[in-house]
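Omission of a single protein chain aside, the complex is shown with its protein chains in their original locations.
Each chain gets a letter, A and B, in the order it is written, and its residues are counted from 1.
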Amino acid sequence: MPIEIPKDKWPGSIKKVTLGGTSAEGGTRAKSVTVGGETTLPYLHFEAPTPNKPLIAIEIKSHKPDDWSPLLAEIWGDAMNDPARWAQKAEEAGADLIVLALTLADSPDDAVKVVKSVLGATGLPLIVWGPGQAEKDNDLLVPVAEATKGEKLMLGICEDKNYRTIVAAAMANGHVIQARTPMDVNLAKQLNILITDMGLPADRIMMDPTTGALGYGIEYGYSVMERLRLAALQGDAMTQLPMIVTPGFEAWKAKESKVGEGVPEAWGDWKARAIHWETLTAIALVESGADIIVLRHPESVKRVKDTIEELVTV
Amino acid sequence: MQHTISFTHNEKQSSVSVPTGTMLSDAAHLAGVEIGQPCGGQGRCGRCAVLVTGGNVRRRSTLRLSPADVEQGYALACQSVVEGDVVINVPPQEKIERRLTTDRVVAEVTVPLDYDFDQHQSIHRVYLELTPPTMEDQTDDWARLQTVLRTQANIPEVICSLHLLQTLGKTLRDGEWRVTVVVDSDMEFPEKPVRLIEVFPGRVDDYSPLWGCAIDIGTTTVSLWLVDLVSGHVRAQVAEYNGQIARGEDVISRIIYSGKAGGEQEMRQLVLDTINDLLETACKRVKARPEDVMKATIAGNSTMMHLLLGIPAGSIRLSPFITAVNHPPVMLAKEVGINIHHEGAVDCLPGVASYVGADITAGVLSSGLEHAEHVTLFIDVGTNGEIVLGNRDWLVTCACSAGPAFEGAGVVNGMRATQGAIEEVWINGETFEPTYRVIGGGKPKGICGSGLISLLAEAFLTGVIDKAGNVNLMAGSSRVREGSHGGEYVIVRGAESESGEDIVITRVDIDNLLRAKAAIYAGFSILADTVGVPLEMADRVLVGGSFGKYINVEKAVQIGLLPDMEWSRFEFLGNTSVKGAYAALLDWRMRDRITEIAKRMTYVELSADNSFYDAFTSALFLPHTDMSRFPSVAEALSSKVEGRTSD
Partner (left out) sequence: MALSGIQIYKLLPQTNCKECGFPTCLAFAMKLAAKQVELGSCPYVSDASKKQLAESAAPPIRLITLKAGTEVKAGNEVVMFRHEKTFYNKPGLFVRVKASDPELAAKAAKADAYKVNYVGMDFTVDGFAVEADGGDFVGAVKAVRNMTRRPLILIADDAALLDSALSLLAGESALIYAANSSNYEALADVAKKYKAALVLKADSFDAFADLTQKVQAKGVEDMVLDLGGKNLGEWLARSTQARRLAIKANQRALGYPTIFFAGQSGPEKEAVYAAQAIAKYAGFVVLDTFTPELAYALLVLRENIYTDPQKPIQVQPGIYEINSPNADSPVLVTTNFSITYFSVANEVEGSGLPAWLVVTDAEGMSVLTAWAAGKFDAERIAKAIKGFDVASKINKKRIVLPGHVAVLSGELEEELAGWEIRVGPREAVDLPAFMKQVLN
């Protein structure tokens, strides 16, 4: 009995976003990377190949974080005290990009300095996050944006409250914006509209839909991403942006990863569980359309990279 | 090349010579003719329309003009370019405002064509001549009256109150056995006894008014119409904020308040006070007394009805959301506490469910929706936005909590649509300076619902606020400033306002308005989805509510309150609830139809799943997150951008 395989033909596609300025563009990156460009739901090769495979970023911080899991402290060791070295180790661990998270302790001068030192230590494209408070983000990201013109960084995290200042800085200095909204298709789209209304081209924005972790709301993030991707393919221009997700941040917040003691025996081995937690959180998001996956543990990086490789191989 | 432009304005002539390509508005300025341009010459407000009576101009945009207007020669001075000699007639401003295609003025109230007092009214007034008693004729007064009612008025059975009996003897004798009686009969059940309301001595002129009143108890606004039942004419229309507002802005707060010790009694008294004050005011206008009013027909949402009658309303709020009564029986005014004639009937119209009350059944009746051949959308924009979708075959309805913003409440400088309210606003897209129109023309006191809609649309189109409603503090105008609740925009500076204080719209006000419009739009979309009928299929959109006397459909569409359709498909009906009550007051057949409508309507619970929330967040943007639902707004925005670059 002959069966015809139903194939979806979509009117829309995801925009391509390129990060990292090489010397040709006035930057210092060894190479630039491009994500996006998809014309189908994730990895459906019988419809179209995956044009740009999802990339892995490793998150490092400008100061050694005191609230990270001991498992992470153990694996990164001393490098956590030196962002430049940490970035190098991250590159060795297989990162395609580095995320450098600034902290409240940084002054604008510190911020510029640490960004420069990380840029000096690795040739990978860089994503820079402010400490996550609107005012402080603006204080730090504006000078960083100005001091790194040509590097084509991604600046985050831009939210509906503080978008104007960060977007203006990105626009003036050729950077890309990470636009974060709290787990809602409409809010994601609205922020994209507000940002593009300011004049930043859509191919310089990545959506960060906020995902939650395994066991902590990942189903919402998962569905929001599926819906965003579907809307994009159906031709809704304001959802046609590639997505960056932060399963490392999300999963390592969870008790399952963070702590080894005082948890139920049925949770099993701590380290193995922590890696499962980060990996499965990431895989669920890879399946629903993530383009840049920000992780924390090198073992998870390896597993997620292997998985992506398998998914894009026809 | 130079061209001569001749203007006629206020019966004065002037002319000017200008080169090809001059904007008509600039030519007028040079000729000393001032044409109002509230929107700053962006072709949005249509207030600069002029009549081209000779020669021709190139119209860059005719956004606010109908094809018929253009045909007649109208052009927007700010959007028309001189290309030859022309003769221009500048019409008076009021004339322009009346012809703008987007403004919908409330339909006038007219007495139903076939209204016949004798046939359709349940209240009757009958002149009777009794034979005086004698030593031979010892019949008692009451039996004597009953007899003539039977023989002269064909009323076989009549009942009356003790109070009437107490005064009957005196009235009969004062009138020398000639009296006029007012009776209330149930036309639907002619077998039921007729109730005697009042006996007047002597003959009352057949054409003198016999008063009834139609009342709509809104959560925010109470409206009362005083009606001459003989002619059917509405003689006075009055409205005031519901006195219960002080105890909570929405029905839920009121229910909870009424559940406290003494709360029920207090709530009841508050609304009775509002109604009785309105009654007094209306009666004064026609030089009548409240006790001359023989009947009151009341529409209102289920909660308002319960609170008016002092019936516990707690069950309305809690799942499974059941009312104590959807269809109260007819009661006497003295029981209810309304100061019309104490023997007069108070008829509370029937509702459908906890959140779809008599206001909406009455609204369906007065909107004519139940007879519509094609799918029609009816919205009553009040504190609860009630929506009905349907036609003569089916009717579905839902209610969404919009809040009181569109009635001017819950907004810092909001007010009802009365004297002193700003009812329309334009903002100049270059300078961000506003122009506004005030009801009554005096100094502004505040902004009413239609003014708020207009203001929101203008602020959005000019970039004073972004699509999420954030005030753009970088706009570079002193009208935009940081207030105590975030950004705000100053519409009227203290020097020009009635109170001497600035009239502003704050970020919180904008949020309230956005939420209100989003709730209503989400209601439409979910209701349409639930029955599987696309919203665009709606042939007509009937809009009811107390925004003011008119609504600018274009602006309501621009903010995403109303769906984007041709303006001609909208009808603005004003307060449909009180209109329905008026129809039921006049004509017992209409009263029966409301009961039928209540039985036919299918209620959809919006909060049953996530889809409402999704539709709501989607609508919580200007005009909507999904711009493809608002093509005309997208066009207006892109022409604005083009306009900017061409300048």
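As a convention for this text, a residue touches a chain if its C-beta (ideal position, glycine included) is under 8 Å from a C-beta of that chain, and two chains touch if they have at least 3 such contacts.
Treat the numbers as computed from the prediction; the structure is a model and nothing was measured.
From the set B:68, B:165 or B:318, the residue in touch with the chain omitted from the display is B:318, counting the whole complex. When the missing chain is restored to the complex, the residue among B:66, B:530, B:595 or B:632 that touches it is B:530.
Considering the full assembly, A:134 is the residue among A:84, A:134, A:171 or A:237 that touches the omitted chain. Screening A:97, A:214, A:232 or A:290 against the full complex identifies A:214 as the residue touching the chain left out.
Subunit B residues in contact with the hidden partner, per the touch definition given at the top, are 252-253, 256-257, 317-319, 393-394, 396, 401, 485-486, 507-508, 511, 530-533, 599-604, 607, 609-611, 613, 617. Hidden from this view is one chain, which touches subunit A at 1-6, 41, 43-46, 104, 132-134, 136, 159, 161-162, 182-184, 214-220, 222-223, 226-227, 230, 256, 264-269, 272-273, 276-277, 279-280, 283-284, 287-288, 303, 306-307, 310-314.
We take it that only the chains that are shown with their structure count from here on.
Across the complex, subunit B meets subunit A through its residues 466-468, 470, 474, 614, 617-618, 620-621, 625-628. Those residues of subunit A whose C-beta lies close enough to touch subunit B in the complex are 160, 164, 184-187, 189-190, 193-194, 197, 236, 238.
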